[in-house]
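All protein chains but one are shown at their positions in the complex.
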Amino acid sequence: MKKVSIALAVVVVIALGYSGWLYTGHNATSFASGSTVALEDYKAANPTGVPAELADKDLVTRGEYLSHAADCQACHTEPGGTPFAGGFAFNMPFGTIYSTNITPDKETGIGNYTDAQFLNAVHKGVRANGENLYPAMPYTSYTLMTDGDALAIKAYLFSLAPVSSPAKVSNLKWPFNQRGMLPLWNVMFNSGERFRPNTGQSPEWNRGAYLAEAMGHCGECHTPRNVAYAVNNHRKFAGTLTAGWHAYNITGDKESGIGDWDEASLFSYLHTGHAEGHGGAAGPMGEASDNSLTFLTEGDIHALVTYVRSVPARNSDLPEKVKTPASASHKEGDAVAGLDGVRGEKIFAGACMSCHEWTGVSPVTHYATLTNVRAVNDPSGTNVAQTVVNGVDRQTPQGRIYMPAFGEGYSDDDIAAVSNYVTARFGAKGATLTGKDVADLRNQASQKKAATKEAPNG
Amino acid sequence: MIHISVNGQMQMIEDGVDPKTPLLWVLRDHLNLVGTKYGCGVAMCGACTVHVDGKPVRSCQLTVGDVGTKAVTTIEGVGKTPIGAKVQAAWVEANVPQCGYCQAGQIMSAAALLSHTPNPDDSDIDAAMAGNICRCGTYIRIRRAIKNAGAKSV
Partner (left out) sequence: MANSKFVESDAYFSEMIREIRGMPEAASSSTMGRRTFFKLAGAGTAGLVLGFHLPAMAATAEDAKNLTMNAFVKVAPDNTVTIYSKCPEIGQGIKTSFGLIIAEEMDADWKHVTVEQADINPKVYGSQGAGGSTSIPRNWDQLRQAGSGAKAMLVAAAAKKWGVNAADITCRDSVVTHAASGKKATYGELAMAAAKMPVPDPKSLKLKTRAEYRTYGKRNKGVDDDKVVTGQPLFGLDVQRPGMVYAHYTKCPAAGGKVRSFNEAEIKALPGVLDAFALEGTGVPAECMPGVAIIAKDTWSAFKAKDKLKVDWDESEASKDSTSAFSAQAKKAAAGAFPAEHDDNVGDVEASFANASKEGNGKVIEAYYEYPFAAHTPMEPMNTTAHYRPDGMLEMWVPTQQPDRGMAMMAKSAGLKVEQMVLHQTRVGGGFGRRLGNDYACEAAAIAMKVKAPVKLTWTREDDQQHDFFRPAGYHKFKGAVTKDGKLDAWQEHFITFTVDGKKEVSGGNLTENLKLSTKAPNLRRGKTMFPLIIPTGPWRAPGDNAQVFAHQGFMHELAVAAGKDHVQFLIDAVNRDVPDLAPKLPTINFSPKRSSDVIQMCADKIDWKKPRAKGTGVGLAWCYSHAGHTAQAVELSVDENKRIKIHRIVAVMDVGPIIDMSGSEAQGQGASTDALSTAMGLQITIENGRIKEQNYNSYPTLRMPFAPMAIDVFFIQSENPPTGLGEPAFPALAPALTNAIFAATGDRIRSMPLRNLGYSLAV
């Protein structure tokens, strides 16, 4: 009886979500003026495929580039595990699901997939055995991808060594464990259409749109979702909480978005995962940067910048960032009131000050400067706390970016205290995290780092 | 070729040293200034503290290429400044060192503190010294030595 009524409620929720979604949210690029045409009717340039530099490379090389663009590896690799062998955990409010093995292993991977079966998975979220995938696999984005590009990726994946790695059993609460409901969801939320270029926009914009929507699936993290867990494009790129991290507003809003970033900063951020004066990528964005964006050509990054900057500004109640350094004296400046403020200060003094300084301007590397960084100016303190817990460990073409992870050595209370302190001292408004909040954030974060990750000096 | 100023002397770093090498290892392995210590390599212990333009900096994090024209002072040179000499004297007076390994870094942090806060209170001392670990547990004497050094005018 109870189950039936919950199922009914779910149907109602999905229906509600659907109507809202139909209204404005279903088309990722509908914000742009101009009309769209089928790809084959678009003559200005080819917005799909690999950039010109790679056009004459073999299929596998092209597929490798595209697999980076689509960022397959980040989700299909367990921390410390073999790339593409799956096992990465998605901790969602309604349970945990694991990514699958997409190496060409015949038993546990996709070694037996035909082209048609592969396309079905990428475009429709349907496995070779007919089972529906959960939309943690971003097939509602990938559905925009051309057949040629998807099959190039397949060729690349099939060039890899097969790894035997059986799927881990997902653990979802009822009714979400009912895969049978997914076709209904798909009918409503998966357009099933390939990318349609916009003749009113530049070729560069169209390339950017293809990269952002069909490949990089930016909106999967940066666009809020509706009640039915489908991306809600009328708040396109306005930022939301994904896997315990805040994926920030990347619309042109001056206060809460990236309206105040210049072209060069955006380019640098997307190209390297860091922009001087704005801070660097950490957490899931750090992974997207290291596994995907840093592999793209400069031309493709420029295209992405053009496209992202065209998305309408949306305000998302994040305050304007503080652009001036804090005082050099620990005694001056905004602090958290009460005893825990003092505690936050002392922890900062011991564990953080060496790199971040009392001013927030790092004396050792601009990667560690806190001034004008969005996470620090987010009064929720979410990403500050996550960064303190998980640290940063990124391999970039410019070298390794490293901050130790404090999650094992410091208590939730202490991480809350120092996060509150950091946001108050260097940001717009102090966070008010409690130890319990930090515990929740830890649980939401997708997956812990491998146990014995070494620091850069050792 | 990289040039850096260390303890008032211009030093040429031999060719082939990667500008991304942390200052710590250039001091220790190339300039024979081994007073600056390696403890953790991740800015967690403070053993490698030097002054860069008078500010305490973890030399395990600052690359030699980023030093530029700034003046580096190490434990070997800090005694030539009145404050450095005073801190060293206070350290001996209070018999601070046990194993002594952390003390170069402790002294550099303390000297930097006293240069901008001549009479530090406990909160100033915490703020300046919390980044320096002493595994032997000499904290009581470090605090006392800093206060003694502060009480004596330069």
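Read from first to last, the chains carry the letters A and B; within each, the first residue is number 1.
Please note the rule applied: contacts are C-beta pairs under 8 Å (C-beta built on N, C-alpha and C of every residue); 3 or more make two chains touch, one makes a residue touch a chain.
Computed from a predicted structure; not experimentally measured.
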Q) Looking at A:G257, A:G279, A:G391 or A:G430, which residue reaches the missing chain? A) A:G391
Q | Missing-partner contacts on chain A, residue numbers | A | 339, 342-343, 346, 349-351, 391, 400, 404-406, 408-411, 413-414, 451-458
Q: For the chain that got dropped from the picture, name the residues of chain B it touches.
A: 16-18, 21-22, 25, 28-30, 32-42, 44-45, 47, 74-76, 79, 88, 91-93, 95-104, 107, 125-126, 129-143
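Here is the rule we go by: only the chains that are shown with their structure count from here on.
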Q: For chain A and chain B, let me know how many angstrom lie between their CA-based centres, rounded off.
A: 41
Q: Within their complex, state which residues of chain B touch chain A.
A: 20, 22, 40-44, 46, 52, 55, 57-58, 60-63, 66, 116, 123-124, 126-128, 130-131
Q) Quick one: in the complex, what on chain A touches chain B? A) 328, 330-331, 345-346, 349-351, 353-355, 358, 363-365, 399, 402, 404, 455-458
